[in-house]
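All protein chains of the complex are present and in place, except for one that has been dropped.
And now, chain A:
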Amino acid sequence: MWARAACLGLRASAASRRRSFTSAGADPQGSGRVTAELIEHLERLALVDFGSQEAVARLEKAIAFADRLRAVDTDGVEPMESVLEDRCLYLRSDNVVEGNCVEELLQNSHRVVEEYFVAPPGNISWSKPDEKGPSHTAE
C-alpha cells in the first residue's frame, strides 16, 4: 500500500517540478538594492569588509534568497527564539566558584601590559579609505 502511494508520489513530484525544493541555481539576480551606502554601512557595523564585487553579488543573492520568506503567511504567529521556550532557564546561585585564572587568560593575548589587554585608542571612528592602503584585498 505504501509502495503504490510512493510510486504515485514520485510521478506527481516529477510533474510539479515548478515548486522546486531549492532553486539555488535559479536565484534571481539582485535587484541592485545593495547600494554603496549600504555597503559602507554594513562594513562599518560588521567591521568586516566585502573585499570584492563578487562578495557584493553574493550578498545580493543571499537577500534575494531570503526574500522568499515573504510568501509564508505568518499572521498571528509568535516568533520562536528557542526550542526550549516552554522550560525555565537554569540559574545558578550567585556565588563565585571559579576564577583566579588571570595568567592563563592573559597568555592568549598578543599585547598585554601587566594585567591589562592593550587596545589602540578607541575614540577614533573608523573610516575605510584611510585604512585601506596597500593591504586592500583583491580577488
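The working rule: contacts are C-beta pairs under 8 Å (C-beta built on N, C-alpha and C of every residue); 3 or more make two chains touch, one makes a residue touch a chain; residues count from 1.
By definition in this document, contacts and distances are computed from a predicted model.
Enquirer: Tell me the UniProt name of the left-out chain, picking from "Septin", "aldehyde dehydrogenase (NAD(+))", "AP complex subunit sigma" or "Glutamyl-tRNA(Gln) amidotransferase subunit A, mitochondrial".
Expert: "Glutamyl-tRNA(Gln) amidotransferase subunit A, mitochondrial"
Enquirer: Please output the residues of chain A touching the missing chain, sorted low to high.
Expert: Interface with the chain not displayed, on the chain A side: 1-3, 5-6, 9-10, 13-14, 17, 19-22, 24-25, 38, 41-43, 45-51, 55, 58-59, 61-63, 65-66, 68-72, 74, 77-84, 87, 89-92, 101, 104-105, 107-111, 117, 119-126, 128, 130-131, 135, 137.
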